[in-house]
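Every protein chain except one is present and positioned as in the full complex.
Take a look at subunit A:
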Amino acid sequence: MGWYIRASRIVSELGKTNLSPSPAAAAASASASARTRCDADRLTGGSAAAARPSMSRPSVIIKLILGLLWFIVHLAISLCSLWFDLIYSIECYLISFGLIPKYRKFQLDRLKHLAVVVDSREAKNVAKINQLLCWLSNVGVKYVCLYDIDGVLKKTFAPAMNGSRYGNSGKYLDVGANTKALTCCHKEMTIECISGSDGKDGIAKAASLLCSTCVNGNRNTCGNGEIVFTEADMSGALKAIGCGGPEPDLLLVYGPARCHLGFPAWRLRYTEIMHMGPLNSMKYGAIVKAFYKFSKKYQNFGKFVFSFLENRNILQ
């Protein structure tokens, strides 16, 4: 039981330091709480400040040194990441000019539905969104689902959308007919806009719908036994309230961090998630590179992945 021996060794080391999370961590958090106490004192006019013992000098010095080291570490990481971003930008420009052979042709058969998550503050930049949609249709995407948590994209694109949004499984608009959305592209692409209210709130609404079939005027519809709705029931309920769109194969995240920001859970189960960086610095080459990586993922494993995908059996 090597794991047990190794674990015991680590725990005995912890035991020597009183079995609490690292004392330095405790000191740092204690100093952080001291900081907040000082702030609170300032707010109350500092009357209580005199009563509090001042922090000892060595701990102040240690705190400053730790802070300095932390700052230096993050500065070093930022500089390295700037350098890598530069190389990445150059590669993206080369890709967009078609100078890198392997990115010129790749199969997009596996990509039936694409989703894009945008940070709500960046989503207000309609020109960028339109440009993104243009690029996507250029690459050959047939179906795009745009998502942002606050519903900015819905407000921007929805007025131009005709057709019933509800009552069907998430209505879409044929972009060919919407010249406002895409003025530079000639290919057909379907666009769907969803927001945070289609995520958790959508599931809650579907739950209410299911619950109402069971608990309504006729109270004993489901009897007194255990209520057993299944995932299929939920999927059906989600479709019924208009939150049942197709599951995307690939999700591109445009924002400072790789977070899905509440994308509807029922559609995110087996979606590949790729982080593209902030929308303001989006590049055509980055999209091509992402699609290439996606296509390679399914190409390399071949038959194995095929049976993989049959079962949607992901963990190895």
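Here is the rule we go by: a contact is a pair of C-beta atoms (placed from the backbone, for glycine too) under 8 Å apart; a residue touches a chain by one contact, two chains touch by 3 or more; residues count from 1.
The rule is short, and it goes like this: contacts and distances are computed from a predicted model.
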| remark: Expected UniProt protein name for the omitted chain (select from "Methyltransferase type 11 domain-containing protein", "DELLA protein", "Copper transport protein" or "Alkyl transferase") would be "Alkyl transferase"
| request: Looking beyond the chains shown, say which of A:92, A:133, A:149 or A:243 touches the absent one. | output: A:149
| remark: Missing-chain contact, candidates A:61, A:158 or A:215, resolves to A:215
| task | Considering the whole complex rather than only what is displayed, give the residues of subunit A touching the chain that is not shown. | result | 1-11, 13-15, 19, 21-29, 63, 66-67, 69-70, 73-74, 77-78, 119-120, 149-150, 196, 199-201, 203-205, 207-208, 210-211, 214-217, 219, 222, 226-231, 233-234, 255-262, 265-266, 268-274, 311-316
